[in-house]
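Of the protein chains in this complex, all but one are displayed in their positions.
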Amino acid sequence: MRYLPLTPEDRVEMLGAIGVKSIDDLFVDVPASAQRAGTVDLPLHAGEIEVEREMAALARRNRSAGEGAFFCGAGAYRHHVPATVDHIIQRSEFLTSYTPYQPEIAQGTLQVLFEFQTQVAALTGMEVANASLYDGSTGAAEAVMMAQRVTRRNKAVMSGGVHPHYVETIETLAHAAGVSTQAMAPAIDAEDAVIAAIDADTACVVVQTPNVFGTVTDVTKIAEAAHAAGALLIVVTTEAVSYGLLKSPGEMGADIAVAEGQSIGNGLNFGGPYVGLFACKEKFVRQMPGRLCGETVDADGRRGFVLTLSTREQHIRRDKATSNICTNSGLCALAFSIHMSLLGETGLRQLAALNHQKAVALRDALAAVPGVEILTPRFFNEFAIKVPGSAADMVETLAGHGVIAGVPFSRLDAGAGLDDVLLVAATETTLDVDITFFAKLLTKMVAQ
Amino acid sequence: MSMNNVGRPTRPEAAANDGSTGHETLTGGRGLLQDEALIFELDGWNKTGVDLPKAAAPSDDLAGLLRDTPIGLPGLSEPEAVRHYVRLSQKNHAIDLALYPLGSCTMKHNPRLNEKMARLPGFSDIHPLQPQSTVQGALQLMDRLAHWLKTLTGMPAVALSPKAGAHGELCGLLAIRAAHEAAGNGHRKTVLAPTSAHGTNPATAAFVGYTVVEIAQTDDGRVDLADLESKLGDHVAAIMVTNPNTCGLFERDVVEIARLTHAAGAYFYCDGANFNAIVGRVRPGDLGVDAMHINLHKTFSTPHGGGGPGAGPVVLSEALAPFAPTPWLVHDDDGFSMVEHAGEEGARTAFGRMSAFHGQMGMYVRAYAYMLSHGADGLRQVAEDAVLNANYIKARLKDVMSPAFPDGPCMHEALFDDAWLEGTGVTTLDFAKAMIDEGFHPMTMYFPLVVHGAMLIEPTETESKQELDRFVEALRALAGAAKAGETERFKGAPFHAPLRRLDETLAARKPRLRWKPVATAPLAAE
Partner (left out) sequence: MRFTKDHEWVIVQGDVATVGISAYAAEQLGDVVFVEVPEVGKTVKQGENLAVVESVKAASDVYAPVSGEVVEGNAELGDAPETVNALPESGGWFAKIKLSNPAEVDALMDRDAYEAFLATL
């Protein structure tokens, strides 16, 4: 078997060196009732040819985004990842290395993490960032838990623009940890409404901009209200490219900024692996979850980097840790950092402007479709439209014609009474012909 | 104060020698190894390595919301970026370079076929929320992966969505808590875990409000049954036991552990980090386990990537299956579909959602390719070769180093303590750093906490006998040097790595967690 280097002769020799007769002698501690002769009921080994054949057949049964008109967003966005990124992350030393616990032989990983942390802090406008979490949604949940530790209060309030799946993820963790949550009903453009729910028990206020409907909001007023009540403001962003065009969470008064970093360096991958960006004010750094990379010197006085402030983490603090997290999203953070280095400030701003421009063109095309109403007043690259009838049915029908039209809001929250709302996104990969085709099809459908 | 015995030096001692290998270069470069500045420090940092069409000015709707201050991000052309990252990569050790003996991490070879499969556009370029009718292949792959995981573990259900092992532990405990609450047993607020448990076990339990009580260990490294029995009771929700355990030993009494736990009305959570020792040969379901996470990045070869991403699906018993988090994968005459919201028809009793989308599809593809490649016969061979390799290393080192549990076989990893270093002046840490000079990544050190100066060696099955022998010879030579009093070799190590020993004390006392544009003095050791 191509991945197993031991030969039968090796095995015999090694058993001899150990002093046992057969491999079974090494499994003596397994109870007899659990010892199984033979193999489990699964196919036997296969060569590359067979594996590729089966997997390619499975892959072919999926309609990939690049095959045609595609307008899905709602927390994951289709961007172009430069060829260099994927090539570098496949280098042995990045792909097959471990967590940098032996810093002398992991300076590649550590320096990248230091650069990544700096980039994330700069993008979010915050003072310090960690080396990444699993994704934006678990990052948001961790932020709520962090606010609970910092304020010693047990309530989180969430605006009506937070992605419903993020709300569910936060609720799942928070409730288990004894933090109560209050989520405003989904609302296109009402982040401010959350202010009325802030009281002396509030640990944090969670808002999203651009929100799940695409609406861009200045949350400065919400920051002020939260701070006046002694609560922290957590600002969630699901489209990291938006940092290239819009005012940053730090500029608006956020205490913690959380984002899904997938848009940069990482493909759609059907939902994972993604990369959670997490940044906060320096005064909270000891309550921050996840890995942190810091600068230091070696015995010869050369600059180097190490994982630091580890006493926050599970392997030291155990039951008093800030989180149970043990991995970061290392390779995805590397991809993010490489892509960001290739873009640079100019490139990122240009990319963001391009995304917005495409979305404006999409909006103009859809606004011209009779029966379609544009719901989002101010957006980055995604907005919500109201269609006649069920948005989910419409998406299904359009898929039959080769257009993946977007995400019906009912897919995120079936009980919100927004079954006629469709979330549509455009990026730099969206073709004008696809926009035209989409609008044309939609016009035909609506007319029927 | 609560004393713990894991304090150890975290900065280099004033070296007796300067550690130089003799020749000084004129620029500080050292052959293939170059000092690489931070991207923020490079000259001419405002380029871009991506060609994009010009964009129009943003619409007036966004007035007042635009970012009009500099962000502070450097940009490089493609050739410069490639050089920067390739030069950095050369400072990393990796599985592709040598045996990586990290106990409990299962650093096995990462097959490149898996990378190729993961990049098929049909897997990599699909959106989690596009219509389910357009991703039937992806859902079918998840279903097949689930089938393999359930069959290998002998368990009836699996939650695929956790994003890492620790996330899987969280999932398992939340399912257990939901099961207790549904049965009116929400008063059970204690979780038992052995003293040797991995830190994520108590961290996860405490994170969701459980009190953690430790179970004692016997002299031969196993769970003390009498102690367990005395601590079980009406207040206990679950036990968290790793099997094989963190000392690399199979819990002989695991069936009895399960029986006692169930008799007390609690659930058995199994930390599956060490599944590589038994995959294809022993099914945790046959041992009485109720929930177990499987680290796809350990047993199933998905790459460690310098720290992640991982994936931690959790297999569940009949009792816990109804509480699994969404999404639930359903297969009927119409094909495959996911039920995505707890409380919905089809997932009424799900405890909630672990993350925004479906889980780590990229890792499912890789793990599935690995499973298909090995098959049932290959996977059984994986466990046998992993156990064989670890026992071979133990046999060839036990006369020069001190195995923590010398009697009987170990499983896939061999644990040593530092008794054999007594009187040499060399610590486990020093020994590990000297291994770096010999070309090997150190083994796991100072874990598990129950053994003094622990050294945990897990070779995995993808090591040839030649590489094992090379490793053993290096360690035997180093052990000899330690005992012969060559302390300088160890205290000053590493000498040949890209950097010498680093000052972790300084990094913790004066945290500098990002580059700052204001001219700052370099950090100096105190």
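Remarks
Going in written order, the chains are labelled A and B, and every chain counts its residues from 1.
By our rule, a residue touches a chain if its C-beta (ideal position, glycine included) is under 8 Å from a C-beta of that chain, and two chains touch if they have at least 3 such contacts.
Please read all numbers here as calculations on a predicted model, not as lab measurements.
Shown chains touched by the undisplayed chain in the intact complex: A, B. Screening A:Arg36, A:Arg61, A:His175 or A:Arg286 against the full complex identifies A:Arg286 as the residue touching the chain left out.
Touching the missing chain, out of B:Thr195, B:Ser402, B:Thr487 or B:Thr505, is residue B:Thr505. The hidden chain makes contact, of the residues A:Asn62, A:Ser248, A:Ser310 or A:Asn355, with A:Ser310. Not every partner is drawn; the one left out touches chain A at residues 286, 308, 310-311, 316-317, 320.
Chain B meets the missing chain through residues 1-11, 446, 504-505, 507-509, 526.
The criterion applied here is as follows: only the chains that are shown with their structure count from here on.
Each chain gets one centre point, the mean of its Cα atoms, and the points for chain A and chain B are 20 Å apart.
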